[in-house]
Every structure is written in C-alpha cells, then in structure tokens.
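Of the protein chains in this complex, one is absent; all others appear in place.
Then we have chain A:
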Amino acid sequence: MNPDLRREREAAAFQSELLTHVLDGGAERTSRRREIEALVLNDPEFQHEDLNFLSRSQRYEVAIRKSALMVMKLREYGIADPDEIYWFKSICLGTCVGPLNLHFSMFTHTIENQGTVDQREKWLPLACGLQIIGTYAQTEMGHGTHLRGLETTATYDPATQEFILNSPTVTSIKWWPGGLGKTSNHAIVLAQLYTQGQCKGLHAFIVPIRQLGTHEPLPGITVGDIGPKFGYDEMDNGYLKMDNFRIPRENMLMKYAKVEPDGTYVKPLSDKLTYGTMVFIRSIIVGDSARSLSRACTIAIRYSAVRHQSELKPGEPEPQILDYQTQQYKLFPLLATAYAFHFVGAYMKETYLRITGDISEGDLSQLPELHALTAGLKAFTSWIANAGIEECRMACGGHGYSRCSGLPDIYVTFTPSCTYEGENTVMMLQTARFLVKCYAQVSSGQLVSGMVSYLNDLSGQRIQPQQVAARPTTVHINDPASLVEAYKVRASRLVEAAAKNLQGELNRRESKEDAWNRTSVDLVRASEAHCHYVVVKLFTAKLSEISDAAVRAIMTNLCLLYALHGISKHTGDFLQAGILTDAQVTQVYQHVKDLLAVIRPNAVALVDSFDFHDSHLGSVLGRYDGNIYENMFEWAKKSPLNKTEVHESFHKHLKPMQAKL
C-alpha cells in the first residue's frame, strides 16, 4: 500500500468499519453484502476487458452478456431479497449500464402494478423467464414531461377487438427508452386511447415489436438505436415508430381503466395509483445521488492524499494536495453532502415502503406529500450530486480528465438523472405547488402535518415578512439542532415570499398559469430551501442513532460542515430574513474552515467507510492501495492508439505529405 494512504488510515480518529455498518444498517448486513459481492468478484465468468478501451458495440455486448449471466447466477444462488439483488447487481454491472434494466424494473413493475390477474399470469412468467424482453416506452421525440401532450394513438376497433397503434408525426416517435433499440422484443407503450370516437387519455399497452426467434422487427414497426450519447454507451436507447400496428384488446393493461369488447370505456377508480411507479423510481434516484457522489469523493480524496504538489512551507518537501485549504474546501463539503444524501435516501426508502403499505390497504392520504417530497428531493439531490461529481473531477486536475480516473464516466452516467424520470425544474415546481397549497391551508387556519408542519408557525396574523424577519437571532452555530431551526425559518420565509408573490401576480393576471409562470423562479427557490431543510433535519436526526462515540463525533462534525457550508453559500437568504447577523455570518465562514481542519485527518477513513470495491469504483486514481502512477502507465499501454508502435496514420497521411514537401 502507498505509504501516504497507510499513514492516513492509521491516523483516523474512528474505525471506518463501524461507520460502514451504520451505512449498511448493521454489521450483519455489511457482512451479508460482502458475501454477495464476493460471489461476483471471485467468479471468473464476470471478468471482462476495461470498458474504456472498447467500442460502443463491444461495450453493449459486454453489458448484455453480464446482464444475462447475472440473471442465471441470481437464480443459481437463490438470491431473492430485493436488497441482496441490488447488491449483487451493483457489483456485477460495476460501472456498466445494463440494457436489461428497464426490463427488470419498469416493464415487469408496470405489469405487476397495472395488469389484471389474468394479464399478470400471462405475462409475468414470460418476462421472468426472459422469453420476452420488454421496455417502457413513454417519452416521445417531441414530448417528455407533459404526458398529456404525447401523440401516439391507440384506436380501438370493436370489429376485430384490437387496438391500432400509430405514430402520427415525427415528434410522436417514441425516443429514448432504454433497451428499446436492439434488445427488447416487447414494449409497454403509452398512447392516447381512442374508443367510440373519443380520446380517453393516456393508457399503457403491451406491444410486441420484434419477432420471437429471429428478432426481426415486426411489420408495421420501425425500431432502432438513437445513436451515441454523452454516456450510457452500453445502453441501446431506442426509437419506435408504429404504423397501423394491431394488438389484441387484452394487451391493454386493465387493472384500473378498461375497454369492454364493444368499446365501452370504464374509468379507473383513482388515477393517483399510477404515480406509484414514478415515486418508486425517484426515491431510487435519491439513493443514486448519494452513491455516485460517494464514489467521486472516494476517488478524489484518495488521490489528493497521494498526490504531492508545490510548497506549503519554503524548503520543505511537496505536501499532499489534501493539505491545501482550498482543496479541502472543494472536497469536504461534498463528502458531507454524500453522507447527508445517504441518510436521505435511506429515509425515502423507508417512507416509500411505509406509505405504499398504506396504499395497498386503501389509505392514500399521504400520497400527495410523498409525491411532493420525492419530486423535490429527487431534483435537489441529483442537481447537487451532479455538480459535486464534476467538482471532484476538477479537483483531480489534469488526471481527472483522463478516463482512467473513472470520474468522467461517473459523471456522464449520473447526469441524465437530472432530466430523466421528471425534469428537475418541473420536479421542483411540483414540490412548490404542494408547499403553496400547504401555505394556503395554514393561512386559512388549518394545520398541516409532516415535513411541512413548520408552516403552521406562520399561522394567523403572523404571516407578515417583517414578523418573520424580526425573530430574535438565537442561532447557535455549533449546534446541529439549532441549525435545523435556522434552515426551517429560511424555508418558511421563502415559501411565504413565493406564495405572496404568486398571490400578487394572480391579482394582476387573468390566467393562473401565467401568474404561476411569472413566479416560478421564486417557487423553485422556495422548494430548494424546503428540501435543504429536510436534508439538514434528516442528517441531524441520524446522529442520535449512532452508538459508537467516535463515529458519532466525526459524523456530528460532518453534519455541522454540511449545514454551515450550506449557510455560507446562501448567506443572502439568512441575512435578508434576519436569521443571522453579519457577525454570525463571519463566524460561519470561520467555523467552516475550522471544521475542514478537523475532518482532514479522518478524510481517507471517511471515504473508506463507503466500502466501494476497486472494481466498482473503476478508477486508477481511486485505488484502495494508492499505487496510482505505475497503474496509470499500465492502463495507458492498453490504449487503442498504442496497438502498433507506429500508427497507420503515419503511412497513410504523414509520410505522403512529407514526401511532397
């Protein structure tokens, strides 16, 4: 092991293994996770060449092979618990994106949730056995966020009891679904249902797109890959164009809405239920934000402990770059953020399971809050993680730009989560709509519950900005609980300001939509402040659950850093609302720097606790043993340009030119 890293690990003030247990939810779970990971890591069948040197087509092949192998092995080992499947899958795919992901998630999930008993009995065994491979085709070339705007049509023909599917325009071509281009032979297609001459809105249909056996596209189907992307090289995101393509009536998913054989449309009981799938995916993205940022932090912090540069003290050897305050200031707040998001992700998962438990028993009362919460937190965490990954990459200087660092790959794989499954700004505005509604409720004298209950403090005539601003300044910057309060006041102040601006616009404008649009910048800010509060609150709440004193101490410092750094980046909000004074803001800046120094000796141990195996990290710079330079050289030798000592371009282009001159 590199001596710098060894020293760092020996000097840590806590046992990183114990923190790993906290992240995993217990020591037993850590050891079970490692057992499962070992099944993959020790299996030669899962080995493959470094993806960085492969063409897109080769990467796709690797991913398909591994996905298929994964399914077989999961069955072989009898792994069925969702968390265990997740662990197995993460380590198995590593840095690769699985073309079968949509099959296992959205395709089967949707049939399970929206299919009738008959439909589930027919399709699920086929899907589980991979006799059919499916994807979920919602987004169209011209329409994403606005579902009502989708143009694909499914027209019911009672004569044959079939739906006729059509892509009437270029913009209506299904575009982006993963696994659609080359992998899938079926797709769940979302289309506007027409029956008895009326449009009944968007419904889901199971559409076969390729011939079983030959895998050729079926007549009436045009399907293909949408071409190269920023990342996701292994994924065949596809397009699908349908021309008078007929499917039997039974292929419409009819658990909720139905079309009778004669074409009579039967309305669903509640349309809220179909939100369930989206909510589930969004809660997963929050967890992904945490994991992706953690990986980036692991790489950047280990590298910064190994890399030496310039002088801190004249005449002394070059120090580790992690000793520079500016480097700490770039990386440690991100490290704190990664931990914060881990706890938020865990909370979201618990909440989702708890509330969906209620849903299956018919209690939908918490669905609006869940929907609002997952939307905003999805946007908040993915935006911040997205920017954070790039900061980690740039903190690694030139070497961060090489694909051997693994950082470009983490970034390009993660960044689409800002736009997929709900574009972030749209998500923030959904949360804002909920917040404004709660605010209105409070204004009219009703109380609200859950994460927004702080709005109750604004009840009665206290809804005056001056009143909020006039609050006595009692924030203790060393106390996480006090900082939670500060964030709470900031959120309530911004929600209130946005709600009032909205009201002002409503009084001036004819259209509600216009007024909403003219307030949307304020509304997004309010949502962000709300989410920020939730994150600080959940991080703080987690501290008391940590039993080991040393671990709790370092996590308390990280939590403080998260909260104080957030304040230092938004001092305007805290100053304007009178939550903090100028002098306190100065103290906040200073305290952030003090915390950097406290975290410095523990930084490497803190990323070790994430416990990413080298193969999962996919980075030469982030190797656990820190032997980066020799391994960069080994890696570079494999570059495609190095296949021959003299590149063929020399003979084809250079030599003829030199001959002529």
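In the analysis below, contacts are C-beta pairs under 8 Å (C-beta built on N, C-alpha and C of every residue); 3 or more make two chains touch, one makes a residue touch a chain; residues count from 1.
The rule we apply is simple: contacts and distances are computed from a predicted model.
Per its UniProt entry, the chain excluded from the display bears the name "Acyl-coenzyme A oxidase", taken from "Histidine-containing phosphotransfer protein", "Presenilin", "Propionyl-CoA carboxylase beta chain, mitochondrial" or "Acyl-coenzyme A oxidase".
Only one of A:Arg7, A:Arg56 or A:Lys349 touches the absent chain when the whole complex is considered: A:Arg56. Across the entire complex, the residue among A:His215, A:His476 or A:Arg508 in touch with the chain not shown is A:His215.
Here one chain is not drawn; of A:Ser16, A:Thr139, A:Asn251 or A:Thr351, the residue touching it is A:Thr139. Contact with the chain not shown here comes from a single listed residue; of A:Val524, A:Ile546, A:Leu564 or A:Ala605, that residue is A:Val524. Residue-wise, the contact with the chain that is not shown comes from A:Ser310, picked out of A:Asn42, A:Ser310 or A:Thr474.
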